[in-house]
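The complex appears here minus one protein chain, its other protein chains still in place.
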């Protein structure tokens, strides 16, 4: 392995947990939830949290987030049927960029199945040039501060 | 329209309801949950129900269900974020085939967003030839009788 | 089985064929492409065909198609790796509604793995009320007439 592997964050490290039911076709023929599903779960949890703050409208906002980097380390396999819980916290908060740490837990588990880093850069919807994180969202993000 | 459109079944017509959180990428650029997601939701609800009866093991069973026909009528649009509830009941039960009626409801709604028919034929896992529905499953299906 | 099963259309019945590579997670633990993937393949083939005519812009058009009904009959299993070819033709063409027949073929196969009917109703993007099929698209659809 080429990557140093710090111990993963446990459930209590996160400021928000969202439950998402796993689906039949999340699992592949190796009998576990496919790796690419993990990014979809975190993406869905982040967007739902952001929309839930009332500070964003994905259809009309002039400034939108682009994902510029994701990392995912896997610690355990998830399986269907069952649910995942996705924990979120802010790892860093810059002027135009924002990093979320996310843990994916089998329902009720303290130790994660996977831990991810999602880096967003806010951009102008039309020009796709970096733009400041909207102030209302920035204020709301305090709730996810570690 | 070429198809007669009977009134859709309401929530109370179903014998089982399963809640599935909608995901960011269930929605497409028309701003609603994509039509193909509806089959995935029902497929997931049926398989979870069957597995939950303790009468099936998708990895090892010598007899497995193949979907031979699906139909889906759409009545309303679903959107993310939010959850869908999938109602299930048995529409017909033959020797080797089985039809499920399913309704997809926005969480808490009485009127469906979509109503589907899923027809399963049980087959031998190796030969893919029709085989009788396993007796334990047949007994369990009584709980979904209309 | 409750449904009469006319013989499926063969490859030469279609006016347009689009090749789509199958993906690892199209297949489920029964060792075949999951049923819900078939709607996604046809949806993708129809939209690509429509966009390719130059008569539609999914992001801005004031009139957009909603899928109001789909039907799918399955005749054979598809598997990964491999590609599917999706055949399209118009089954009916009304004022505001439009039915596509689609066949899904294993690459190079003459007999379909599945045959689908997709019924679109055109609606106003904002009000979601039925609206006439745009004349430029109507003209283009002649190329898919059976």
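Chains here go by letter, A, B and C, matching the order in which they are written, and residues are numbered from 1 within each.
Just so we're on the same page, a contact is a pair of C-beta atoms (placed from the backbone, for glycine too) under 8 Å apart; a residue touches a chain by one contact, two chains touch by 3 or more.
All values derive from a computational prediction rather than experimental measurement.
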Legend entry - Among A:58, A:109 or A:131, the residue in touch with the chain that has been omitted: A:58
Inset, instruction - Could you tell me which of C:9, C:48 or C:90 touches the chain that is not displayed? - result: C:48
Legend entry - Positions on subunit B contacted by the hidden chain, ascending: 24-25, 27-29, 31, 34, 36-37
Legend entry - Contact footprint on subunit A, counting only the chain that is left out: 1-3, 29-30, 34-37, 39-40, 43, 58-59, 64, 66-74, 77, 91-92, 94, 97, 99, 119, 121, 128
Legend entry - Hidden partner chain, residues of subunit C it touches: 18-21, 23-25, 31, 40-41, 43-44, 47-48, 51-52, 59, 80-81
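One rule holds in what follows: only the chains that are shown with their structure count from here on.
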Legend entry - Numbering shared by both copies at the subunit C-subunit B contact, with half separating same from different: same
Legend entry - Centre-to-centre distance between subunit B and subunit A (centres being mean Cα positions), rounded to whole Å: 29
Legend entry - Rounded Å distance between subunit A and subunit C, as computed from the means of their C-alpha atoms: 33
Inset, instruction - Could you tell me which residues belong to subunit B and also touch two or more other chains? - result: 40, 43, 59
